[in-house]
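One chain of protein is taken out of this complex; the other chains stay put.
We just call them A and B in the order they show up, numbering each chain from 1.
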Amino acid sequence: MKGSKLPIACDADNRLEVVLPDNVHPTSISRTVRLGTERLRRLYPIVILAIVLLLVIPAALEPFRLGLVGKYLCFAFCAVGLVLAWGYGGILSLGQGIFFGLGSYIMAMYMKLEATSADPAAAVFGAGGPPVPDFMTWNSVDTLPWWWAPFEHVWFALPAIVLLPSAAAFALAYAIFRKRIGGIYFSIVTMALASIFVLVIIGQQGYTGGTNGITNLPTFLGYSVQSDQAVYTLYYVSAGLLILTILAGTFVLKSRLGKVLIAIRDQEDRVRFSGYDPAMFKAVIFAIAAAFSAVGGALFTLQLGFASPSISGIAPSIEMVIYTAVGGRLSLIGSVYGALLIGGAKSLFSEQFTNGWMYFMGALFIVIPMFLRTGLAGLVSLVSHKKVRAS
Amino acid sequence: MSVDMLLSQIFNGLSLFTILALMAIGLAIVFGLMGVINMAHGELMAMGAYMTYLTSVIFSRWLPGVMGASFLVGIVVAFLTTAAFGLLLETVMIRHLYKRPLDTLLATWGVSLILQQVFRQVFGPINVSVPTASWLQGAWSPMPGLDLPLARVFIIALTLAVALGVYLFLFKSRWGLRIRSVMQNRAMAGAAGINTARVDAVTFAVGCGLAGVAGSALTMIASTGPATGQQYIVDAFIVVVFGGVESLIGTFVSAFMIGQMQSLFEMPFSGSMAKAAILLLVIVALYFRPSGLFSIKVRR
Partner (left out) sequence: MSQRMILGVEDLSVSFDGFKAIDALNFYVEEKEIHVVIGPNGAGKTTLLDMICGKTKPSAGSIRFKGLNLERMLEYQITRAGVGRKFQNPTVYEDLTVAENLEISYPHKRNPLGCLFFRRDAVVLEEMRRIADLVFLTDEMNRKAGQLSHGQKQWLEIGMLLMQDPQLLLLDEPVAGMSARERERTGELLKRIAEGRSMVIIEHDMEFVKSVAHKVTVLHQGKKLAEGSMDRVQNDPRVIEVYLGS
């Protein structure tokens, strides 16, 4: 449109729009067609992702492999959240594992209580009160702690998966950002918190299952989560929820909220003089990222049948960052491919050349930040731009 | 609780303090002065520990006669190796990322992963330990009922000596003057004829070398494994931030406090809960004093 004499403006979706002179009727056909194809073009990446996730992968893989991909998808939730928080909000969280872990543990608590109440042997212990999970009795915790009790209800546990981690994330982030502590300090604080989270879980074995985590979780709402049937169902649920998450993230980024975030990332001090409270916005985006991670964590427990501190610590939290970095820190969809590729590579390496894995990961951590900051998404857009220019 | 027990706990805290302080001083130079987040600092410490181990192995095989000197030589070897590695790291990587602290963090994490795997393949997955030199065996009893292992007394002295050395280097030497001038005003220092790129490289190398010395000291109180660095990195960062990133004294005092707290908290709590409690305490303290314990108010 550049070079045209017609004034150009933006419409609500941030698309180019020709402001037509008064005497031209705005329902000019060519304009409608152009905007129509434009809108369709924008949908391509998400449609392709949906086809890959919902049709190609389930058709191509046997249940065992599909289960693995389902696991990678759980981490993709964290990666999508990090695009919002890090790519657009400039907040590099090295503690997404905390929220992943919270979601995972909340789901595990519900499933553990379900399994315990279904197990006649367990009822022997909680004399008089509700039945007590096996690992508690092993650690001589004889009554169910009060804060465990509400999680026996699915109507409490499911909302809690989203609400508890995001509320915790919001409170923490708002308190810190209000003090104008940010950047690298926030990263170090989240890293320390991830460390604390794991230490507490390990230290409070009687209530959390300690290093082993919470295991033996065979059912959810009475359905087995271990059958081949369940692998497919849970895979589709994960993929479906992930696509919904991406759509929600897209909605956030396309809205004025997304633009304020970019403004905060680039000129935080100036944003205050546009009348915004940056701490509030950063805390909100951090809470949204935490909620995404928590959903991933809950799905992880459903698919893998356990919750454990091993997926919450510093190393897994930083690994989530590299998923996002590989896929492209500014691309919601790219980050999903990042999580899938690295997850796939990890499985490949662990089966074929165990020693190579750490070198491969290490190299990724070095190469992407140094030479490919926009990740795969940046590479793709570079290639497609060149094509456009060539044609 | 008896006085003896308390004293020995305090002494245990001092041992931890030496490791934290040596690590954190190196980190404070790299992070506080240069603003570089080096996530591989823990692995550099492990590298120093492995170098000390290697030195002792070489001595016991070929120079058993002067085995007593092996630890002292080990410290020097550890410092030189890690400093040389730091120089390399600065030249090929850090230098290109100075304006992007978050990217530096990720890239150095990559280095730490690679180093861990190298350690695992070269030295094996099982922890190795360095035999204590004969002149460091035994204990010093300043009062009846209190036995202080000589090896630990030695590393406390080593820590104090290193701290003094760093102080003299930074504040009394010509190199220190160059470093401080570059950190305060890069453009001015460059205009005054200082080779700022070289100063950066040397500063980073010295910081890394100190991690190596920390590794040597560590061999006196614990064994070394591929994951050793990971165990200390968060604590070291917390020590630096808690002390106020630009203050060496602050780093020293904060290492002392955290070491003591860890040791004292371990009495009522389990080890992991003690560590969690300390990290939490430090985060809360930082919340109320964001620029650390020993920061000076400056005009912003």
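The rule is short, and it goes like this: contacts are C-beta pairs under 8 Å (C-beta built on N, C-alpha and C of every residue); 3 or more make two chains touch, one makes a residue touch a chain.
Here the structure is a predicted model, which is why all the values come from computation and not from measurement.
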item: Touch with the omitted chain, as defined above, among A:82, A:132, A:284 or A:326; value: A:284
item: Which of A:262, A:367 or A:380 contacts the chain that the document leaves out; value: A:262
item: Hidden-chain contact residue, picked from the options A:46, A:61, A:252 or A:367; value: A:252
item: Subunit A residues touching the omitted chain (full complex); value: 7-12, 14, 16, 19, 251-252, 255-257, 259-260, 262-263, 265-267, 269-270, 272-277, 280-281, 284
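Note that in this section only the chains that are shown with their structure count from here on.
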item: Subunit A and subunit B, separation of their C-alpha mean positions in angstrom; value: 35
item: Residue ranges of subunit A in contact with subunit B within the complex; value: 86, 92, 175-176, 179-181, 183-185, 187-189, 191-193, 195-196, 199-200, 202-204, 314-315, 318, 321-322, 325, 355, 358-359, 361-370, 373
item: Complex interface listing, subunit B residues touching subunit A; value: 37, 93, 96-97, 100-107, 109-114, 116-117, 120-121, 230, 234, 237-238, 241, 269-270, 272-273, 275-276, 279-280, 282-283, 286-287, 290
